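Worksheet: the structure to be examined is printed underneath.
For this depiction, one protein chain was excluded, whereas all remaining protein chains were kept in their positions.
Read from first to last, the chains carry the letters A, B and C; within each, the first residue is number 1.
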Amino acid sequence: MTTIGFIGTGKIGQTIAFNVLMGGYTDEAILYDIIPDLPQKFEHELRHALASRRLRTEVMGTNSLEDVSSCDVIVITAGKPRKPGMDRRNLFVENAKIIAGLARELPKRNDAIYIMVSNPVDMMASIFMKLSGKYTISTGDQVETMRLRSYIAKVLKVPVNYVGGYVGGEHGDDAVVLWSTVSIKDEPVRDKVNKEEVEKYVKDIPGDIIKVMGGTTWGPGTIIEEIVRSIVLNENKVMSIAFPHYFEDEIVHISEPVVVGSKIGPSLESLLDEKDRWHLISATKDFYTFYKESLGKLQIVV
Amino acid sequence: MTTIGFIGTGKIGQTIAFNVLMGGYTDEAILYDIIPDLPQKFEHELRHALASRRLRTEVMGTNSLEDVSSCDVIVITAGKPRKPGMDRRNLFVENAKIIAGLARELPKRNDAIYIMVSNPVDMMASIFMKLSGKYTISTGDQVETMRLRSYIAKVLKVPVNYVGGYVGGEHGDDAVVLWSTVSIKDEPVRDKVNKEEVEKYVKDIPGDIIKVMGGTTWGPGTIIEEIVRSIVLNENKVMSIAFPHYFEDEIVHISEPVVVGSKIGPSLESLLDEKDRWHLISATKDFYTFYKESLGKLQIVV
Amino acid sequence: MTTIGFIGTGKIGQTIAFNVLMGGYTDEAILYDIIPDLPQKFEHELRHALASRRLRTEVMGTNSLEDVSSCDVIVITAGKPRKPGMDRRNLFVENAKIIAGLARELPKRNDAIYIMVSNPVDMMASIFMKLSGKYTISTGDQVETMRLRSYIAKVLKVPVNYVGGYVGGEHGDDAVVLWSTVSIKDEPVRDKVNKEEVEKYVKDIPGDIIKVMGGTTWGPGTIIEEIVRSIVLNENKVMSIAFPHYFEDEIVHISEPVVVGSKIGPSLESLLDEKDRWHLISATKDFYTFYKESLGKLQIVV
Partner (left out) sequence: MTTIGFIGTGKIGQTIAFNVLMGGYTDEAILYDIIPDLPQKFEHELRHALASRRLRTEVMGTNSLEDVSSCDVIVITAGKPRKPGMDRRNLFVENAKIIAGLARELPKRNDAIYIMVSNPVDMMASIFMKLSGKYTISTGDQVETMRLRSYIAKVLKVPVNYVGGYVGGEHGDDAVVLWSTVSIKDEPVRDKVNKEEVEKYVKDIPGDIIKVMGGTTWGPGTIIEEIVRSIVLNENKVMSIAFPHYFEDEIVHISEPVVVGSKIGPSLESLLDEKDRWHLISATKDFYTFYKESLGKLQIVV
């Protein structure tokens, strides 16, 4: 039996949970949020949807973390979302406190793989893993990866499944297109696209969407479901998610193409050219610097 | 080639469009809304989701009704949504004006079947059909139907696909459970459930959800996608949607179990006992009275 | 939990079972055949296929009817298949003896709905129901129905989901296209096709396939899976399958469009014009005459 826990049932948590449940591969879902009555009412919405799809998944909404038990996978979206114009890293201190609390509680009743979605997502994964000692991934740059492919497909007017390639580094403004991996069918993309334009799209589109729609939901909610599915069904798809890297005295989460199944790994660094590798190393250092500083601030407030 | 138009990309319009596109059975989707930039940004969200599912559906967001052309099916969610505590019928005059405008414009460039979702949904369908002369259905009580089955499955602890049965009449507070159709596997439900409790659930749950979540989306969005799919793929499933009934001098839209495919019908009134039929007739009369009155008010304001 | 039994694991039994299991909606499948080791080895083939689809369905092959227990649905393909040039009715006596044996045994350990596929399929359904007292359907003319739609789609070069319409009467050479139901999208087909050519195709294509391929499998195996799914998931799709009609002193199985869910019915005779109804009545009488005669022969040999 597969049980999946969803910590946080805001807009993005709802979209992920909905997509996972409609996928039909989980037997049980536990929905948790601190907002009274929200996960319970979301449970009803999901039951109505499951009825239409003739799926028998058991689903329970709760405001008590004690009800979140025996999960195989836990998806964490709890925390403040990014406001229009805000940088993800600004959320560090506030969300780190929430994540720290979860890192203390969740492992008590669950022997799960943890999937972090709360922003700044890679750092929250690192904190959760540091404090809980449990294997944690961040959904990282898989969202950017699909935005990249989607945009190139649109510009070149080709089906999106013709486009390969990954975005790596830290999720957000500092993510980098790993150009050595980008291809159209089995050919490198080379100069078929304007690289600056593509990079600008990948960086700017989430902010542009948030400005108009208040948040990004359908894109990330669907893409993150693909990550969950690949883990639960052990599909071993290559995706660009952030997994633990040991760097200096810390575990840091940086995205690069990696095999995603019951186990995460190995990474496919061999795909990358020198330049792309350099970008990843640089991203790792930059992550580390900000992360250590922020951990310092956190100790004051915790 | 199948093209589906979505008029209105608010929360419910988005959820329906998302589910339809992820179903993979439409070649093209046109997203329209009056809010500047909203359908365009929603288009991007959908492109990212389609990339993850490797679907090649063409999708276009627009603020111009002139771009909505050559659709086979048009789903209308435009209009004001219900606020907490508000009755659907209170929206009549305001939304009727919007629907009247669409009834004038949409048929010019589309030879489509029209699916009304804007509230009060059955009356909006009647108005749209009256003014456009085009075949129109309302999603009617199929949403209540799935809520009914979902609740009975939960109470009796049986898989939801064991539960059959329909809700009929006007969508909303006056909808009635058609008890003569309710069954568990192939047996009538009889006294296995507390009927009053079930009826209360079906009537109250949408309001309860709206109070906490601001609107119902996941349930209706999934259930309405099933209607769209049954029409587009000509699946001929029996559902309880509202289709045109000729009553006195008007076309009125009332839900009862009916075959849903490329064509709508026949209805399965033969399933109903006397009491349930009486409920439907009563609902039709009540609809007619309010509708005629409201049409009168509308003429003043149009 | 849903358990489905497959009685007979020859070519057609295998194709149906494969499609049902790949559908992912059954928890358990029991495969029975009299040929030693065949259902057991087929079990392995299915396990390998399930592994690839990441489905966890339990599956068991057996040569003992006693292992076939607690099924919700039982699909019967046991018996001799039709040889090239042979009429389905020629199989009556030989297969009736097999079916009679099953009718005595299967109800002892199963409270199931029975789906007959063995030829002559409608009569075998009638015999099974007569002897077992259990509700039985025959897959009837749904196979012809899909062949009809497929052919019209090809001739008119339209997507197959644009074509509606049903074939009724007894499965086989005497099946009749119910022309009053045939439509393209929401329009009657009228003279858009050459009706004789269409009827000839529906009648001749199975024999033509059998001559070259030794049997029909992919078509019926997929179409019959759709029937099983509509029953198990209570989808209430309209299909043309043969269900029990009380005629004179017997139950006879004749196909006409009917709602297929946990319960079978109601039929949609209201769709048919006079001519099509006359065809069905005539088919019923013809069925009855041959059936009564054959029952007589059977009593001698049983």
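Assume contacts are C-beta pairs under 8 Å (C-beta built on N, C-alpha and C of every residue); 3 or more make two chains touch, one makes a residue touch a chain.
Note that the structure is a prediction, hence the values are computed from the model and not measured.
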Problem set entry | Chains in view touching the one left out | A, B, C
Seminar exercise, completed: Out of A:M60, A:V193, A:V212 or A:L268, only one touches the absent chain, namely A:L268
Exercise. Which of these touches the unseen chain: A:I30, A:M213 or A:V232?
Worked result: A:V232
For this session: Could you tell which one of C:M22, C:I251 or C:L295 touches the chain left off the display?
Result: C:M22
Problem set entry | Absent-chain interface as seen on subunit A, which is shown | 2, 113, 135, 159, 161-164, 183, 185-186, 232-239, 259, 261-263, 266, 268, 270-271
Problem set entry | Hidden partner chain, residues of subunit C it touches | 14, 18, 22, 37-38, 41-42, 44-56, 143, 146-147, 149-151, 153-154, 159-161, 205, 208-209, 212-213, 216-223, 225-226
Seminar exercise, completed: Touch rule applied to subunit B and the missing chain gives residues 24-25, 54, 233-235
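Definition applied: only the chains that are shown with their structure count from here on.
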Exercise. Which chain has the mean of its C-alpha atoms lying nearest to the mean of all protein C-alpha atoms shown?
Worked result: B
Exercise. Cα centroid separation between subunit A and subunit C, in whole Å?
Worked result: 47
For this session: Please compute the C-alpha centroid of subunit B, do the same for subunit C, then give the distance between them in whole Å.
Result: 34
Seminar exercise, completed: For subunit C, residue numbers touching 2 or more other chains are 233-235
